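Right, I'll just put the structure down here and ask away after.
Shown here: the complex without one of its protein chains, the others still in place.
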Amino acid sequence: MSDTQNLTVVQAIRDGLYTEMREDDEVLVLGQDVGKNGGVFRATEGLFDEFGGDRVVDTPLAESGIVGAAVGMAAMGLKPVPEIQFSGFMYPGFDQIVSHMARFRARSRGRFSLPMTLRAPYGGGIRAPEHHSESKEAFYAHEAGLKVAIPSTPSDAKGLLAASIRDPDPVIFLEPKLIYRAFRDEVPEEPYTVPLGEAATRREGDDVAVFTYGAMTRPTLEAAERLAEDGVECEVVDLRTISPLDREAIVSAFEATGRAVVVHEAPKTGGVAAEITAILQEEALLYQEAPVKRVTGFDVPYPLYALEDYYLPSATRIEEGIREAVEF
Amino acid sequence: MVVGDIATGTEVLVIGAGPGGYVAAIRAAQKGLDTTLVEKDAYGGACLNRGCIPSKALITGSGLAHEAGNAEHMGVHADPAVDMGKMAEWKDGIVDRLTGGVEKLCKANGVNLIDGTASFVDDHTVRVAHGGEGQGSESIEFEHAIVATGSRPIQIPGFDFAADHVWSSADALDADSVPDRLGIVGGGYIGMELATTYAKLGADVTVVEMLDDILDPYEDDVTRLVRTRAEELGVEFNFGEGASEWSEGADGGYRLHTETEDGVESTYGVDRILVAVGRQPVTDGLDLAEAGIETDDRGFIETDDRTRSAVDHVHAVGDVAGDPMLAHAASTEGIVAAEVIAGEPAALDQQAIPAAVFTDPEIGTVGMTEAAAEEAGFDPVVGEMPFNSSGRAMTTGHTEGFARIVADDETGFVLGAQIVGPEASELIAEVALAIEMGATLEDVSGTVHTHPTLAEAVMEAAENARGQAIHTLNR
Partner (left out) sequence: MTVEEFRLPDVGEGVAEGELVSWLVSPGDRVEEDQPVAEVETDKALVEVPSSYDGLVEELFVEEGDVVPVGDVIISFRVDEDGAADGAEAEDADEADDAEAPETDADATEAPETDADATEAPETDADATDAEPPTPSGRTFAPPSARRLARELGVDIGAVDGSGPGGRVSEADVRAHAEGDETADGPTVGSADDGPAPKPAPTPADAGSDRKSAVRKRGASESDATGDAAPAPHADAPEPAGRDTTLATPATRKVARELGVDIDDVPTDERRDGEAFVTGEHVRAYAEGSSSGGEDGSAPQPKALDLDDTTAATDAATDATNVGADETVPYRGVRRTIGKQMERSKYTAPHVTHHDTVAVDALVEAREELKPKAEAAGVSLTYMPFVMKAIVAGLKEYPSLNSELREDDEEIVLKGDYNLGIAVATDAGLMVPVVEDVDEKGLFELADEISDLASRARDRKITAAEMQGGTFSITNFGAIGGEYATPIINYPETAILGLGAIEERPVARDGEVVAAPTLPLSLSIDHRVIDGAVAAEFANTVMEHLEHPLLLLTQ
């Protein structure tokens, strides 16, 4: 067994960047404050000193430029890992993401592929102002040509990031900042990947399948523990990749229980839960014993932090949602 | 730019890196718990930086100077000069080495270190303010907490430590020159250790004490020896007097004014006034109320025998948790706290905690005195060996004092010991072990002690209690 370190999520991301950059000279990082400052969340700390300014590039405040430049670099054979400081700032770069990052391969009939990974901290629960708390992974999941990965543990963070960087196609890597430093976990020191498109079962149970990802994984597990006391055993599946979804895992977990709950902090309408519901309806209707319950954020702009706790699915709200599915 | 408040999560949060805190943190980390240690000042706390360690350094230094200068009877002639600045430097070097050592040990065991001042937001969250250039603050969410914020010297009205010439014990230990005249308010162990030290360094020491003897918790025959020796060193004692105020002296120094209970006033000429009347727990700024914890009327956090406060998952160890206010008690409590959090069946069930006073002669005590044993319902038997019967003592030139052991007559269990004399602080450890192990007088006297050592006195005292001492007359 090789060595492991006890790292937080953000430390694991940093370790992942460091490891991939060390293994592959083509990998570089660019974004605001990533170089000399080491990243506002310390995700790129020490990389500048280690790899120099050619591979750790401090950019101006220009998201469109950051993404666009990365597209160009990737088209030309580099493996850029651009960082957008908050996912809420991806919008100025949305055109580059959707019109170019997602479509290069298709547009060039496969002649060009873009091995780039766009990293951004996302998600709420940190008492931050507007634009710093929302979850809009659905926008990117809806765009064919993009993969979207969202880790929930330090070891997954490093592994998924590595897999994203090594993937020949573009990946949007969203990092749930609520859990950046919330806990530590064993992270192998060596390079390794966690495959994209593969979900992970965090808890086994055969009464109801609960699908979730990102920062919502912990309150979901907490809800599952409470329900276990009442004799309801939840199978908790951490999706890890939002696009492509691990359809097989989702369907088979549902078939085993006949009931499903999807938990995400993103708003309800048009979210990942809606997609999963449709998949289940298509592929496993006959197994269904109850409507798929969606426990999500609300269809409102992300509230200011005085109301944040009402917006985000809490363990209690998740627990109630699961009870609904189970009592139907 | 505002980045929001991303909390750091940890399993065990220790506040304060003194002998209680850093020990607890290291033990917790050793048990596999994710541990974070927050310290606002220096690692090692008061003990390392302003107490135990510096005082022992100065005591050694001053003792050495004094010994060397008074060894003609052994045929050693010397007239040592003391460079106080250098001694302070040497002392500081020791402190730095130890402080750095604590930091290294913490890191080596995987403890996360954070500099800053912690205060409770609720019973699972603290806010740590990074003073100085770090600025800003961060939130830490913890599952368990150990409060080890220690104590500070009590400041009495009229004697503000901020004044240059009014010393707390920390100031006294940080001096780089010896005052000509030193007034000491308080005849407890801190006052007495410093009185002895500064007397040996050449200061003119006057001790003012409200009670009628020094070292209140100790027995008369113990304190008498220390007091006599202090007087020999030139220390002047004034009992029954309380310090009321100071004023500037005509000669450029200061005058220390005292008053008895009956209102009789006195005044003494001094250059520095050391106020050593006791220590109080440090809890201000912690916002304990936010965590649901109250302190008692003396300011201590009440804890049970598993170091838990009123809030189960918040522990308190060391001086902030009350008596005994001793560094080794703090460390023991810290270990128990860490182990309890780790789910182990640890508890504070130590049978006796030894104490030492580094005066001249030293005092080392553990367990019960004869009177205490009687009060507890035992039928005590006592044995003694005076050091003037000890060969080794004679060869050190220090024969004042004795080793006394108290045991239960019926069973022979060792209940306590009081040792006054050379190396008493070291000698007492043996008896502490005997008490913890539930050893009897027979066990102690049956253990072979090296000859010629001072430790033999403990064995002899045990034999004496059994009525069969060889080297003393049995009672």
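Order of writing sets the labels: A and B. Residues in every chain begin at 1.
Here is the rule we use: a contact is a pair of C-beta atoms (placed from the backbone, for glycine too) under 8 Å apart; a residue touches a chain by one contact, two chains touch by 3 or more.
Model, not experiment: these values are computed from the prediction.
Touching the chain that is not shown, out of A:24, A:50 or A:206: A:206 (per the contact rule at the top).
When the whole complex is considered, the residue among A:105, A:247, A:268 or A:323 that touches the unshown chain is A:323.
For subunit B, the residues touching the absent chain in the complete assembly are 305-306, 345-351, 376, 408, 410-413, 415, 436-438, 440, 442.
In the full complex, subunit A touches the omitted chain through residues 206-208, 230-233, 258, 285-289, 323, 326-328.
Here is the rule we use: only the chains that are shown with their structure count from here on.
Subunit A and subunit B have Cα centroids separated by 54 Å.
Taken together, the subunit B residues at the contact with subunit A in this complex read 1-9, 34, 110, 141. Against subunit B, in their complex, subunit A makes its touches with residues 6, 8, 40-41, 126-129, 132-133, 177-178, 180-184.
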